[in-house]
Each structure stands twice: as structure tokens, then as C-alpha cells.
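I have a structure here, written as C-alpha cells, and I will follow up with some questions on it.
A single protein chain has been omitted; all remaining protein chains appear in their positions.
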Amino acid sequence: MADVAEISGPQTAIEPRGARPRHAFSRRNIFIYGTLILVAVYYLIPLYVMVVTSLKGMPEVRLGNIFSPPMEITFEPWVKAWSSACTGLNCDGLSRGFWNSVRITVPSVILSIAIASVNGYALANWRFKGADIFFTVLIVGAFIPYQVMIYPIVILLREIGIYGSLSGLVLVHAIFGMPIMTLLFRNYFAAVPEELFKAARVDGAGFWAIYLKIMLPMSLPIFVVAIILQTTGIWNDFLFGVVYTRPDTYPMTVQLNNIVNSVQGVKEYNVNMAATILTGLVPLIVYFVSGRLFVRGIAAGAVKG
Amino acid sequence: MTSVSIKDLSLEFGAVSVLKDLNLDVGDGEFLVLLGPSGCGKSTLLNCIAGLLDITDGQIFIKGKNVTWEEPKDRGIGMVFQSYALYPQMSVRGNLTFGLKNAGVPRDEIARRIERAANILQIEPLLDRRPGQLSGGQRQRVAIGRALVRDVDVFLFDEPLSNLDAKLRSELRVEIKRLHQQLANTMIYVTHDQIEALTLADRIAVMKGGLIQQLDEPLTIYNRPRNLFVASFIGSPAMNFIKGEITGTNGSPVFRAGDLTISLAGYETQQSLAPGHCVILGFRPEHITISDVPGPAGRSCEAVVDLDEPMGADSLVWLKVAGKAISVRVDSGRRYQPGEKVFLIFNPAMASLFDVATENRI
Amino acid sequence: MTSVSIKDLSLEFGAVSVLKDLNLDVGDGEFLVLLGPSGCGKSTLLNCIAGLLDITDGQIFIKGKNVTWEEPKDRGIGMVFQSYALYPQMSVRGNLTFGLKNAGVPRDEIARRIERAANILQIEPLLDRRPGQLSGGQRQRVAIGRALVRDVDVFLFDEPLSNLDAKLRSELRVEIKRLHQQLANTMIYVTHDQIEALTLADRIAVMKGGLIQQLDEPLTIYNRPRNLFVASFIGSPAMNFIKGEITGTNGSPVFRAGDLTISLAGYETQQSLAPGHCVILGFRPEHITISDVPGPAGRSCEAVVDLDEPMGADSLVWLKVAGKAISVRVDSGRRYQPGEKVFLIFNPAMASLFDVATENRI
Amino acid sequence: MPQQKRPIRLLRNLNAKIAAVPMMLTATFVFAGGSLWTVLYSFTSSKLLPRFSFVGAEQYERLWAAPRWNVAVENLFIYGALSLIFQFVIGFLLAALLDQKIRFEDTFRTIFLYPFALSFVVTGLVWQWILNPDFGVQSVVRSLGWTNFEFNPLYDADIVIFGILIAALWQGTGLIMCLMLAGLRGIDEDIWKASRVDGIPTWKTYLFIVIPMMRPVFITTLVIIASGIVRVYDLVVAQTGGGPGIASEVPAKYVYDYMFHAQNLGQGFAASTMMLLSVAVVVVPWAYLEFGRRRHG
Partner (left out) sequence: GPAPATELEVTHWWTSGGEAAAVAEFAKAFDATGNHWVDGAIAGSGSTARPIMISRITGGDPMGATQFNHGRQAEELVQAGLMRDLTDLATKEKWTEVIRPKSLLDSCTLDGKIYCVPVNIHSWQWLWLSNKAFETAGVPIPKNWDEFVAAAPALEKAGIVPFAQGGQAWQVNNTFAVLMLAIGGKDLFQKVYGDKDDTVAAGPEVAKVFKAADDARRLSKSANVQEWNQATAMVINGKAGGQIMGDWAQGEFQLAGKVAGTDYTCLPGLGINPTLATGGDAFYFPLQKDEAKAKAQEVLASTLLDPKTQVAFNLKKGSVPVRGDVDLNAANDCMKKGIDILGKGDIVSWTDQLVSQDTQKQFEDLFSEFFATAMTTEDAQERFAKIVATAD
């Protein structure tokens, strides 16, 4: 603001008129954009390194500079990571894991969101005695380290008789997604005007009719957030994937771990990086496509005062 | 015949008692307004009638049927909400038909009712729009339509106009009044806007702290408020209050507050006005006249103008009388200057007297 | 001497032009109200004066100094916001002193100013509370206090009372008026409540679509609106409008709309009322009288009562005249029944005539 | 008039109760039941399989005597404190910068947020690679001429926790920034205007007015960060495997290792119980205040 004082100083040669003069390179702008760009670089470096490395051949990787762009671009590592990298005797890369991940993620996301949204709706709009106690337990559950729960869940799944099956894993994801998802939906539905809900009751709509016809159509933002969070969370899960499935249904992350850790002599960093990118691709795409909705939904569901 | 009848209704939210042993009978075809300050339990009462809140004790009858534990949809009521509460993702038609479809009303009957409601409320051209594409007034009309198509005996309104601006509010007020004349349904209408209450109601129930303070016709409430609360709550600009005592001379009572004495001859009351009784005297601003010359003795006094607030058609003049601020409503033709000396003339027949201790009308 | 002077002010938000070449001079110590419907640019104008928005073109002078490029704090203004905008985690005292401390005002001076403001606004007992512990009216008072302690020449108010309930609003209105009389600062006050505007203003600027429609004293605006917009925007209940044409007989103009004819003799205008001119005739509800017998020929007509809305002190009666709805304000002593036949008497001296094409007053 | 019977309480809102059954089951059997089971068996000498052979507090004595556990707890405190501070500070600063009506806001936001889409496993691998002294930052800087440049966090026991922190911040601050941004956007514009009229510098407005107003957002954020801290595991495993030595061990890893590698469930359960206990001490009062009592509105 020092510059303003200068201009409107005693020399009334220029009579201030119209918009306040502004400099594109004011100290403020340099500071803001400078900081942002610097931080952006920090955030982008790993992605850059991953991409660049994955496009180099092994000799080039061994030569050394991880930041230098590839002298000769090769897609070999990508092909290898996708279709021929080996774990033990299986040499079909990540391709199998990809479809397994899809088969795990889709039903898990659907189930966990279905349960949590109905649940959040019941908690927000149909409060009943005792619900808060369960909900509090659930929220505290969000803090319990997964490792602590592995064994009890093994027993639980064994007792139900779905250990090792896909449905077992889906159930596990639904269970561990429940606290945060329910919280999200509960907050969102609690912010829906209560009168809307009352109007529907006067109109004779019951529990499910209100949920399906009134609440669902108006909760797109929060569903987007829930889908994004669950998709990335479940897709990225390693621990449950490895503990609660069997090799023919291993998700992609487990296969990534296998490829990265199955060192055959020298570490093939380029293949590892390609595999890493491939594994992260689905959640990344989800983020890039719906990032804007995500922020809006977060504002609607998470940050309610 | 009573349309809605409430017996000993109590409602508690946890430890907080919001309604206390409330009794209320609403006649068939009556327009009853629940009026009261924020938080007095108006909406709560309405929600109890609608079945949207579980009551703690008491009974509710609608059309002679005990509906205390019925579902809202089975009570024969329609409800209009302050925030409109339209289903945002449905068209206006969808909003109107949602309840009927839920109730399994046949198609042609639905069409008939929609047509009638749309006709009455003049919303035919809006039927295929979404609520988001409507103005505030149109939304409110659709909300009324949603209650209308339910073809019920009792309409409940919860501050249906308070989200609208003043102009629209007065327009829709007239429409609601017309609608009532046309349909002759029972209507229970919650508001905290007294103009609405006064213009719409057959009877007004003034509430405070979960209790009904006075249940009467609008002009009775305006002119003969039963207690200090009703007197001060109703009327804008508010009633002027002066604290003083009765000093009876020769059977004709006189009100005295410091130097100010006002004869109470002509004041109608069942009780006797015993000398020495501490009372509060209330005058509405329009029941005091400003004059340049003193009026009859004992009904007039001198005052100094403090402030003149022109309000278009009339003005509110604030004056100081014996150290007290008094407001008087006058025609806006003449402006008064601060400091100007004038005389006030009181009409005891239009006054209200309240006991200081009980705050009830004497 | 002008206190605030705005020259050719324009403001655009991207492609949207909100204010267009606006000129406005506010006198020293004047109370100017900016009145207009929502979205007309009132707040925008106020923010430009405060320096909170960067203008697109034009100049702003405060106390003769060009402040177009000054920071808000250096303009010598204090501002009060609709939402109070108090700093929620600071005590009332903190709210009042925060700005002063930043400006490096000495301690004893701060104490002096706080004391004065607290005294004027009667918030001494509240000084150590948090805003969350205050009622709406108290918060508003603190918000005014924050502007007060800045010891500035110009106060800007952006709908300071619109979040309060009606009763409180009328109380605080009086307080603000008193404050102005006491301080004699320049005040620019934004509202869309016409009662506020009429009661508070020395002059009112009625705005629409970023343009000032009329800038005049309250009663002039009320009684002689310059155009149809001002006429319809000001006054509640609203002015009655009838569309028709001038039919001159013998130099004394007559207004005719279908069967209805009203003599315009006595209507003040600079322009000639040429026969055949299409006009809109406006009458305020209080400028029509209801009578059981017909009035003088050419100034009276028959009407049928449609609705009677009692509003306490007076009533609004809706009638049908030659197929048109007309509202008349009467004393609430007499009630009218729907269907009743009465006569209306018009006073041309209080009428307003507008050109149909330009919508300007004739 | 007939006096109507009050309906049975349990059957009112039946559908809502049915809908909440999954939650009740999960809360009861998985979270409460699982925790209880864990606590119970932490007093046993279970090895590979849970067996109810009561040994009292023996497992706890051993746990707190184990240097590795103490290192893990200490690490968690350091990591937790640092991560909490940095996530808040960086997240808030970024949000504040993005809130300055800047150009390319969307682009910047996406850049800051995308790492959140990646798993800790991926994050760990990438940063392990970037921080590797033989190919990563250190070797690149050295090859530029500064041959004495020393930046080798993953193989230096004293600073390895910072190496993990760098990766954790990279992965997590985006979300925090989003939350903060949403919170900032929720603050009344008029507050900003009032402070400008009062002539309060921007930084003071943030510090004394805006930040105190963002309490609810901060609490949400705190919950999210804190739950992440207690659970930190994958990142450590992928990045350092707990090394060098035991320098970057964390409690969750201790639990996992002793339950499964060492095949000493009792010991693992004892460590789990300690984690549960610390979670309970922090979270239960908070959850009670947040969800248990505030029931009006």
C-alpha cells in the first residue's frame, strides 16, 4: 500500500480517477505466486520423477540423474509393468490386478456408500434413542489402527464363512469406510432443511420414499466426495487386500508390492515407476476429473460448523 | 363444531418444557392465528398438531377423531412451511403430485386436483418449472398448492410469508385471506408479524413461553389486551406505558404519575379502581392527540417534542412528558420540530390499565 | 459544503455493469438514505465509498479530498454491516479497540473514546462480554460503536437493522436518529425498508438498476414521486394505479378509464395535460375516502367492498371499482363487509399522474 | 372421547432402526467387540493363535521394557507433533494463498491435492527413490558440484523421521488445504470488510480474527490428521521398513510385527491396547462433546 500513498501524495499532478493502479509485479503478487509456484514444484517433483524414470531404459536409469529427462523415450517399462513383470511364477504384470481391483472397488464403494448414506440419513433425520451411543462408538472406531483389527476381523469373517472371498473383502471395506462416510452423510443430511423432511412426511412419504425421492436427488455433492474418498481409499488399500483375499483375487496394490519387491538382481526402477503410476492412475483420474466438485462437497459435508 | 381440539397438551424436549398443559379449540372454518415472540413454542404447537413431533402428554383431536398417535399423512392436514420446503429436484407438478401419488390417488383424480389448485393459485404456467426457477412469491404459492391438493380440512401455516419482502408479503397476505374466504377450511397460521395476525385472523392466540396469553378477536386483542405482555407485543408503534397510582377523588378515579394526572372517567372496567392501587397506564400512539392549545382539564398535559418520524401517510412524534417518552401518531401533514412545546389530549375510554403486580388488565 | 461527493462513478463486475456514471453529493451532517430493491447496487455504492471495492471509473471525494485510491482506513469513514461483522472471539471492548490499537492511538485516548461511545450507546455493562453473549440489538449497538470510536466524519450503514425483528428495529431506528442529532455526522444509510428510509432520512436516494431514480426529501418522494417506479416502490400499502387517458373538457382535464371518470382540477403540474394523452393515475390508499353517500360529481364513484383487513389502528379495505382492485386506508372503527356497496371520494391534489410511455410524472 | 393407547416405543421409527442395523452391528461387534477382545487377550500369553492363558500384566511389562516399543512411541510423538503442526501450517498457508482471488486457482488446487489420490505405498516408494542417496536429491546435487552436500534422511537414524514427514506432508497437506479453503470461504465477507475499514493488516486479521473463527474446521481437520497419525504404518513400511535399525519404528508396526512376524499375539494385543487407550483418552471426550451431548438443532 506504500505505492498508493506515493501516487496520491502532495503532487496533485495526477488526479486519482477510476480504478486504483495496480502492478502485475507488485511485491504482494510476487510473494503469492512465487510461493505457490515453489510449493507446486515440490508437489510435482515426485510425479515428474515417476514419469521420467518410467520412460527411460535401464541403462539410462543406472547412469543416474533422476531429474534429467529421458534421452531416449521407451515404453518398454510400461508394457512390462502392465503385462509381463513377474511375481514368482506369474508373469502377467499388473493387468490381472487391475481387473481384480475393479472387481473389489466397485462393489465395495457401492456397498459402503449405500450403507453409510442410509445410515447417515437415519441418524440425521430420524433420530432415535441410543443412536448417538452407537454413532460415537463408530466415530471412535475411525481412530483404531487397522492392524489392531486384523485378527478380530479374521475371526469374524471365519465365523460368517466368507473369509478369503471377494464378498469378505467388500464387507471389510464397508465396515472400515463406515465411520467417516456416515459422519459425512450425517452432517450433510443434517444441513438439509428440516422442513423439507417434514413436508415429505405430511405428504405421506415413509422412511425409504423420503430417502430415495427427496434426499438422494439432492445429495450429489456429498456423493461425489464419498465416491472419490472411497474409490481412492479402497483402490489404494494394501493391507486388507493382502490379508483378506487370495492370490487369484489380489488387488493391484498387492501386485505392485510384489513386483516392486520381487527383485531380480538389479532393481528395475523404470518398471517400478511405471507400475506405480499405473496403480495410481485410476484415483488420479478420478481426482483430476472431479477435483472441483470435491472441494464443493467437502465444504458441504465436512466443514459444517 | 370444533375442527381441531387440543387437550392438556404438554411437550418437553428432554428437560426443557416447551408447551405446558395447553388447551385450544379451533372452530370449523375458522382462521386462527398463533402469534408470539420467537421461541414461544408456536412452531412446536403446530408441529404437534401435524404429528411431526411426538407429544409428551395430552390429546389432539381433528374433526372429532383422536389423532394423537396418527401419522401426519393420516390426520387430514396440509402444511405450508416458512422456507417453502419445496422438493428442489421435482417440477412444480411433481411437488404437487408427490403426496397424492404416495397416497395412491387415481390418476384422473390427481389431474383434477392439480388443475383446481393451479387454477385457484394461478400457477398454471409454472407447472413444469423447477422451484429454483421460481420467484419467492411463486414458490410460496406452490407451497400452498401442495397443501391445497391434499383436499384436507385443516391447513397449517408456519410463518409462510416471513421470507418474503414487505411488498410481496402484503400481496400474498391478501391472497391467503381470499383463499380462506373461498375454501372455508380451518386454518391455523403461525406468525410473529402482528399486521399479518390482525389482518388475517378470525381469532388470535397470543402465546408466550408455551402458554396462551389471550385468545380473542383481533380488535379485542388490539384494544383490550388482557395483560401487559399482550399490550406491549401488539401494536407498532408500540403502546405507551406510564407507571403510577390511582388517586380517587369523589368516586371518579384519577391516574397520577409524578406531576402528570389523567382522569380515568369513562374507562370501562369490571373491577373497582381503588385509590392507592399501583397501576400501569397504557395509551396507543393513535389514541393521543396533539394540540397547540390545552384540552379539557384532567385529560390534557404539556409536552416537548423530541423527534418527528415521518412514515409516509402519517408520522410518529416522540415527546417528553414529565420525564417520560411518549409516542403519538399524527397525520404527516404537519411536521414538528424538536424542542417545540405542545399539548397532549388523552381519551380514557381507549386507555388500558394494568396492575403492576399481576400485569393483568384491570 | 459537501461531505461526500461522487463524480461519474462506474463499477463493473467483469461484464456486468452495476453502477453507471453515478453522481451524488452528500451535504455535511446530512442523513442520506439509499433505498431500492434488492440487487439495485446500494451495497455496491456504499462499498465504493468505503473503498472496499475498486471502482471502474469516476472519482470519490470525502471532505473535499480525493480518496479514490485511498485505503478504507484512510478515508475517514466508519462502517456498520448488516451481519454486524463483529469479531466473535473478542470481547466487546476488544472489538471497539482493535482498530484503534492498530492505528497506534494512545492508550488514554482509546479509553476516552470507548467511554464516550459506550456512554452514547449505553453498552457499558456489556464491554466485557463476547458478541455471542449479546442479543441482536446489543450486537448492532456494538457494531455502531465500532464505527463511532473511529471518530470519523462519515458513517456508512449497510442495512444495519434488517436482521432484527420488527419491534427491535423500530426501537433502534429511533436510537440511530437520535445519534445523528447528537453527533451531527454525515451518515449514508442503505436499506430496502421504506419506513426506515422515510423516518430517518434528510434526503432519500431511490435507486434502481444502478441508477438514482429520485433524490429528494422523504415527504416529497412520498407525495410527489418522480416516476412510476418510485411511486410503486414507496408506500405500504402500495399506491393504487389506474391506466386511462386524459379527456379534456373546457380546459379542465378529466381522467377517464372505461366507465370511471375523475376530474383532475387542482392537480399541480408544469406540463399541460393534453387530451388523448395515455396516463396512469396513482392514488395512495390514505388519499381516498370511503363514504356511504356519493361525493361531488367527477370526484366520486361507486365501489364494492372485497375485503377488509384490520391492521390495528386502521384498516385496509379492498374494493372493486370498474373491474379494478383499489385499496383504501380507513380508521379501524368501522368494519366493512365483503359485497357492501360504498362510494369513494378522490382528492386530485394528492394524486400522481404518469406518462404511460416514459413512466415519468407529468 | 376414546383415550388412545400410546404406541410401543421400540416400534416407532422402525425403518430408521432397521437402516441403522449395519451401524449398530459394526459398532458393537467390530469396533467395541473387537477392541474388547483385543484388550482381553492382551492379558494372555497367546502366541500364534489366541488362547486364553491368563498371564496378568506380563505382556505390558515386557512391552514397556522393549527398547523398540519405546522408540516407536517416541517416534509417534515426534512425528505426530511435527505432522500436526506442519499440516496445519502448510495447509492453512496454502489455503490462505489460494483464497487471494488468484488466477489458476483450480490448477494450483489440483496440484496440491493430487498426491492425496495416491496410496501411502506409492508415496513411500517414490520418496524412497527421491531421497535415495545414490540416485536421489543428494547425488544430483553432488553431481552439480557441491560434492559435500549431505541429504540422506532415510539412512540416518537421527533424521529419518523427517524423511517420512516429507513424504507424509506431500501426501496429506492437499486435503487439509481443501478443508481450510472450504472453511475460509465460509467466513462472512463482511468480517474482512470490517477489518479493512478498521485498518487491520491482513496477517493480523488472519491471526486474530479469521483463525479463531475457523474453530469447527480446525476440529474436523484435527480429527482427520490425528486419526491418520495414530494409524501411520504403510508409509513407514514402504519407505524405510522401520529402519535404519529401529529408528523409524512406529506403534502400528510394532503391533503388526509382533502379532504376525513374531507370532506373539499377546504382545501385539498389549501394544494394540496401549494404542487403543491413547486413542480413547483423546477421542472419547471429544466424540462425546461433539455427538453425544449437543443434541439440539
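Labels for the chains are A, B, C and D, by order of writing; each one numbers its residues from 1.
Assume a residue touches a chain if its C-beta (ideal position, glycine included) is under 8 Å from a C-beta of that chain, and two chains touch if they have at least 3 such contacts.
Nothing here was measured: the structure is a model prediction, and the numbers come from that model.
Participant: List the shown chains that the missing chain touches in the full complex.
Facilitator: The omitted chain makes contact with A, D across the full complex.
Participant: Which of these, D:Ala66, D:Leu84 or D:Ile187, touches the one chain of the complex that we don't see?
Facilitator: Result: among the candidates, D:Ala66 touches the missing chain.
Participant: Can you tell me which of A:Ile150, A:Ile175, A:Ala199 or A:Val282 touches the chain that was removed from the display?
Facilitator: Of the candidates A:Ile150, A:Ile175, A:Ala199 or A:Val282, A:Ile150 is in touch with the missing chain.
Participant: Even though one chain is hidden, which residues of chain A still touch it in the full complex?
Facilitator: 86-90, 150, 154, 157-158, 161, 163-165, 242-244, 246-248, 257-267
Participant: Even though one chain is hidden, which residues of chain D still touch it in the full complex?
Facilitator: Touch set of chain D with respect to the missing chain: 47-49, 62, 66-68, 71, 132-134, 155, 157, 241-247, 256-264, 267.
Methods note: only the chains that are shown with their structure count from here on.
Participant: Can you give the whole-Å distance between the Cα centres of chain B and chain C?
Facilitator: Each chain reduced to its C-alpha mean, chain B and chain C end up 26 Å apart.
Participant: Measuring centre to centre with CA averages, how many angstrom lie between chain A and chain D?
Facilitator: Inter-chain centre distance comes to 15 Å.
Participant: Send over the residues of chain B in touch with two or more other chains.
Facilitator: None at all.
Participant: State the interface residues of chain C toward chain D in the complex, per the touch definition above.
Facilitator: Touching chain D from chain C are residues 47, 50-52, 71-74, 77-79, 81-90, 98-99, 102-103, 146, 150.
Participant: Taking the complex as given, what residues does chain D use to touch chain C?
Facilitator: 188, 190-191, 193-201, 204, 208-209, 212-213
Participant: Hey, which residues of chain C end up touching chain A in the complex?
Facilitator: Chain C reaches chain A through residues 54-59, 66-71.
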